[in-house]
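My questions all concern the structure below.
With one protein chain withheld, the remaining protein chains of the complex are depicted in position.
Letters A, B, C and D name the chains as they come in the text, with residue numbers starting at 1 for each one.
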Amino acid sequence: MKPLFKNLLATLSLCLPLLANAALDPALLQPLAGDDPDARVAAVARIAATGGSDARQVLQALLDDALVATPAGQVLIVRDDQAIDAATGKALPVPDGADGVVVNNRLRGAVQAALSGLALLAPARDERLAAVHSLQAQDADPAQAPLLRQALARETDTDIKAQLAQLVARADLESSDPATRLAAVTALADSGDAALRPQLQAMLTEEPDAALRAAAGATLRAIDGRVARNEVIGNLFYGVSLGSVLLLAALGLAITFGLMGIINMAHGELLMIGAYTTYVCQSLFRHYLPGAADWYLVAALPAAFLVAFAVGVVLERSVIRWLYGRPLETLLATWGISLMLMQAVRTVFGAQNVEVANPAWMSGGVTVLGSLVLPYNRIAIIVFAALVVAAVWLVLNRTRLGLFVRAVMQNRRMADCVGVPTGRIDMMTFGLGSGIAGLGGVALSQLGNVGPDLGQSYIVDSFMVVVLGGVGQLAGTVLGALGLGEINKFLEPVAGAVMAKICILVVIIVFIQRRPQGLFALKGRSVE
Amino acid sequence: MNRTSSLFSRRAWAVLAACTLAAALLPVLHLAFPDGHPLHVSGYAVGLVGKFMCYALAALALDLVWGYTGILSLGHGLFFALGAYAHGMYLMRAIGRDGSYGSVLPDFMVFLDWKDYPWYWAFTDHFWYCMLLVVLVPGLVAFVFGWFAFRSRIKGVYFSIITQALTYAAMLLFFRNDTGFGGNNGFTDFRRILGQSITAPGTRVALYLATLALLVGALLLCRWIVRSKLGRVLQGVRDAESRLMFIGYDPLAFKLFVWTLSAVLCAVAGALYVPQVGIINPSEMSPANSIEMVVWVAIGGRGTLVGPIVGAFAVNGLKSWFTAAFPDLWLFALGLLFILVTLFMRRGILGTLPAIARFLPGRRPVVATKEEAA
Amino acid sequence: ADTIKVGILHSLSGTMAISETSLKDVALMAIDEINAKGGVLGKKIEPVVVDPASNWPLFAEKARQLIAKDHVTAIFGCWTSVSRKSVLPVVKELNGLLYYPVQYEGEELEKNVFYTGAAPNQQAIPAVEYLMSKDGGAAKRFVLLGTDYVYPRTTNKILRAYLHSKGVKDADIKELYTPFGHADYQTIVADIKKFSAGGKTAVISTINGDSNVPFYKELGNAGLKATDVPVVAFSVGEEELRGVDTKPLIGHLAAWNYFESVKNPTNADFVKKWKAYAAAKRLPNAATAVTNDPMEATYVGIHMWAQAVEKAKSTDTDKVIAAMGGQSYKAPSGYTLVMDPTNHHLHKPVMIGEIKGDGQFSVVWKSKEAIRAQPWSPYIKGNEGKQNL
Amino acid sequence: MSLDMSIKPEGVDTRHGAILYLDDVTVSFDGFRALNKLTLDISVGELRCIIGPNGAGKTTMMDVITGKTRPTSGSAFFGQTFDLARMTEYEIAHAGIGRKFQRPTVFEQHTVFENLELAMKMDKRVRPTLFARLSSEQEDRIGAILRLIRLHGHEDRPAGLLSHGQKQWLEIGMLLMQEPQLILLDEPVAGMSDAETARTAELLNELRGKHSIMVVEHDMGFVAEIAQQGKVTVLHEGSVLAEGRMDDVQADDRVIEVYLGR
């Protein structure tokens, strides 16, 4: 693959001065529709070399699966049932028997490289920045150097300039001029890109110049140091992120189980209901508000809360309220409820998973410290978890309702006797716990499956978190979740995911030995 | 409460004997009458009852700790599986060279390039040694785990959850090929037991009768225990553990005793289960399986001894029937059943059959609700 | 009896329902189809559907029930290998007949079973070959990522041996496993990223079931694109992709013996029939119904069974087994598949597909012809000369 | 009513005449000192009354003696040899200390009879318990106690169904079944009517000399009745405020100030 890119970019840089709008020669396009992979990649290079906006359009269409070839070998761009001739730009009716041009990874790589190269000189800053990012993700390539230098020279934006300089240095690593190589090695000393390691490693042994070897060694150490630091920071972030997921999954349970003492085996299904509500919201938005489809989450949050709240209230009024004071029986009943809810979802939505897409603003991630990618959806979930916890804490500890809730859960009969309508409080509390589980479901839908079994995969973890934190202790739940997340993420690279999971379970068992009432155990007489 | 020394009332003895006899008669009918004869009982039915009896034994064991001592274990599947694996090791070795690779090693070991049995497989070709393992391994695991947990005074849900963690961890461990127990496929394709073909009708009947005998034996043993003063101490542990300490009992010892005993009984159930079902794999250790056991006990009637047996039969019987009769909707029926039983049969099936319950083991009136009593 | 009974043994509840439910439905469709043409031996086929509920011992119980109590003449069912292993002793003891439609790890051959899914050499090995080719990206380093159980472990063992034979060093192979239902792939993806810094890397994923979605989502959000680090999966098909937003996954690969997007009249017909069936039976999500490889394998299996029964003029197990050998069927994959008389596996074509934005695959490579299965992988010692029953 | 319950030395070394020593015991909860350098001893056969304001630390002191609470500092000895701070609750109970709690605690699900049976003095390890059979002697003893606590006729009722006062009695009965050498009674007559209080006083007076007894009560009439010429200790804020004969204590200004009121 590499040599081809080389040609491609070399050609590109040669024709840069010619940048102009020229209609494409149909003969250039023809190989795209053919079967020969090498010819197709070469065609991409040649099309790109024309450098015009037509070329960009064709390449983009290729990426988007919008390029179609007629049996006659004519190549068309078809978008929204509108066909235009790729060569001439003339609108045409969509012909019968046209077949999509198949794009595989190799071709796609070539097209992306070509487009990035073209975009390096684009007027819009965003486009140039994206091009730089895309080039960063690709292998270093000495043939890029001239093009990159040109772009660097033209560039005005300091941020892009800095990144381009790094790209240039990277490309220069294999330059034949030792001075250029040395400059490149030195320039790369503040990179954190692990992909440079093999090359630098090779320089350590192959480089004839001792000074260069030393410089390469220094750069290598600097990179290694940065990589190691990023790894630790990465693990910290992953831990917080996993912790916040566990927390969102467990928070509702911290109320229904922790506070109310209901061994709520249907908790997972309430998460699932939240996730399915998200799915339904997404579908409704796609159907009725396609323009605002990316904002379905904004509607999904209250909707999921309310739906799960309502389901919770119905469950409480119909089943659970008869079981207060019989905590072990709640296990049986809620297990039954869980089976029924799962089957209900299977009947309505099918046994298969349904698709919930991250909105565009939650897709992708931000690159920090050079190489660490923090996905937006993870960041959003961490923030969201913090907000939900804060809200729950406020409600429980700073409002009269919260006081009543805690009082009823501790001594229902006496709370009744001092005038608290316990039935309503029970209903509200279970509803609240369920609603929060619904919110958790929204968050989970952004990370993983939305299917009938969604709840089952979180129920065990949720109970562990709540119990580890200390039943009835919100702060314990928070700390328990984050602690498990962090421990897990620092164990996983060392022990592997499976052993990490086993270790976590053992950690829980051992930890409970030390603190038989969980992390935030209440002490003293009040516990008895 | 009558303080006589007989385990059961006369009527209860009669019912028990009748049930045992009826159960023992099933395989006889299966063998004695040809297919199509009105008195013929299908091999499928006999197998099913045999399997249910294993479940019932496990439920009985669980009830001993949960119903009587108030220790809710969400990890009894582990003991069940350990017993089953211990027996399974013997059954695997009894395959001999009849496996796919024609090696004395089980197929999965050949496949993993193992040249020899790992140390923990030593002597497992001896039936009685494996039977010893059936009892010792789960017993030891339970004893050590229990000793630490009870010594730390871990109670209630905290205990339940760590038992769940334990079985979950074990499941993941057994899933791995490297652990040496056949990964998620576990042990299967057994050929013979004590030299007899495992599929031979005679062997099947023998296994069935052994299960029946052990189930009845376990019932009598449990009944004897809960009727003894020790039984009352156990209930004291359940209701007011600290009070018990202040009158001079060491709850640790009592809990450990009943916990280990229960684990061993459960393991025996597992050991009887493997040859009858023909497979053991780590999914038996999944948390959901252990919860299901709890459900059997709760449905049947916690704190009674016959209850769990009835519960295991009822739930599994219904499940067997539902999954064939309404494959698409059976979970609704089962779920609803669980809910209805909790709401309308507070003490499980057995608790609502007072006519029967009056002369069956271990029933006692309860204070209206926990809250009222507190 | 005036009908011929067949058993359908797929989990309709529990963790496997997600995959197996559609196999049950497609089996029912195939049976309807055969019945509409008059059935077999002049009798209608009567399906007996049971739900083994993703519970392996229950598979054995249900199999016994189907054969001993319902007297079915053949069982179509199972997905996971462990469920098959659980059913096997029963089928052998009662001399029943099992049609198993899913790709699996091999290392098995049974007289009473017909395997209509792929053996490793019909899926895994060609996929790796492709990744090493120029068009596949000329991968030099490999991450073998799987769920921690027998199928992935076995497949990876075979693949490692295969890679060794191609000169790939152990240092360039990384094996990673996750527990069932694992949902947090941050560390794994970071790990892959780090590993891929060392040279052109491909990921071979034997992740099964629910873990795929979180894995792909993480992959997409971490910015690992198919052009950088392609992932080829062996357990991800159209049905699984229904639950994923595929836009970030474009270009990642799957290897199967059939894709819905295959273009030929048989497949067009098959897909159309399935969509119509889903709509007519009001299956949930009928509007987005898709076909996939195991469904095709189920469909082919039932038709071949029917042909064999006709040929044997009997439903007697031994006669049907004898008649099955050499049966051929023009399959939706566009190939005429033949049942191997000596190893009971189908000869199958291999296809590599790249994920498209619409949840379908575009076939980027396919084998010239159907390949004979090697259930006993030659890459495992002790398997030499064991290819036949 | 006469019950034969003479003191059997049984391992408790009381050579120095005292059965219980608390020396400089402090118990603090998050900085709050419930007991503050409390020093106290009780001689063999003594009946000691402890009074003191609510929150003075009386119950906490009993918690320390029975092993429920560990002293933050200081030592507690039963006889010369048993270091209570190092023993578990059941070891302490086994060694011969019995306690009635401030709030009645009985086995609610067990019948009255079984409650007494469980409390009965015997080898309380697992095996002996498993094989234990009630001898007719033991049954008689239970019967005697049942009459003493006026719950005969109720023996087959679950204890959870008893009224508050009845539970108090049952707990006293259980205590007697244990035949402890040192009896700790935390507010034994709370919730009893005057007549019942008088009966309890009678009972205690009967037990006097056969057991060492420590009684905590707020009912001054009752205390006066059982203290007779013996020592009464007044606790206040975790330490001894005054000690002496009932009359003297009652006349003590500080005691009036903090406890009795004017």
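Just so we're on the same page, a contact is a pair of C-beta atoms (placed from the backbone, for glycine too) under 8 Å apart; a residue touches a chain by one contact, two chains touch by 3 or more.
The working rule: contacts and distances are computed from a predicted model.
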Complex minus one chain; that chain's UniProt name from "Monosaccharide-transporting ATPase", "Nitrogenase", "Protocatechuate 3,4-dioxygenase" or "Urea ABC transporter ATP-binding subunit UrtE" is "Urea ABC transporter ATP-binding subunit UrtE"
For the chain that does not appear here, which of the shown chains does it touch in the whole complex? A, D
Contact with the hidden chain (one of D:45, D:143, D:191 or D:244): D:191
Of A:257, A:404 or A:520, which sits in contact with the chain we cannot see? A:404
Touching the missing chain, which residues of subunit A? 400, 403-404, 406-407, 410-411, 413-423, 472, 522, 524-528
Where the missing chain touches subunit D, by residue: 29, 32, 52-56, 58-59, 102-103, 150, 161-166, 168-169, 187, 190-196, 199, 218-220, 258-262
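The rule is short, and it goes like this: only the chains that are shown with their structure count from here on.
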Taking each chain's centre as the mean of its C-alpha atoms, give the chain farthest from subunit C. D
Can you work out the whole-Å distance between the CA centroids of subunit A and subunit B? 44
For subunit B and subunit C, let me know how many angstrom lie between their CA-based centres, rounded off. 36
Please work out the Cα centroid separation of subunit A and subunit D, and write it as a whole number of Å. 65
What are the residues of subunit A that contact at least two other chains? 342-343, 347, 456, 498, 501
Of all residues in subunit C, which are in touch with two or more distinct other chains? 12-13, 148, 177, 179
Could you list, by residue number, the parts of subunit C that touch subunit A in their complex? 12-15, 17-18, 20-22, 134-138, 148, 176-179, 181-184, 186-188, 190-191, 194, 196-200, 210, 213-214, 217-218, 220-223, 225-228, 230, 239-240, 242-245, 247-248, 250-251, 253, 283-285, 354, 356-357, 359, 362-364
Residue numbers on subunit A that touch subunit C, as the complex places them: 1, 37, 65, 100, 102-106, 108-109, 112, 137-138, 193-195, 197-198, 227, 231, 234-235, 238, 241-242, 245, 342-343, 346-358, 363-365, 367, 373, 375-378, 447-453, 456-457, 488-489, 492-493, 496-498, 501
Spell out the residues on subunit B that touch subunit A in their complex, using ranges where they run on. 72, 148-149, 152-155, 157-158, 161-162, 164-166, 168-169, 172-173, 175-176, 242, 287-288, 291, 294-295, 298-299, 302, 328-329, 331-332, 334-339, 341-343, 346, 369-372
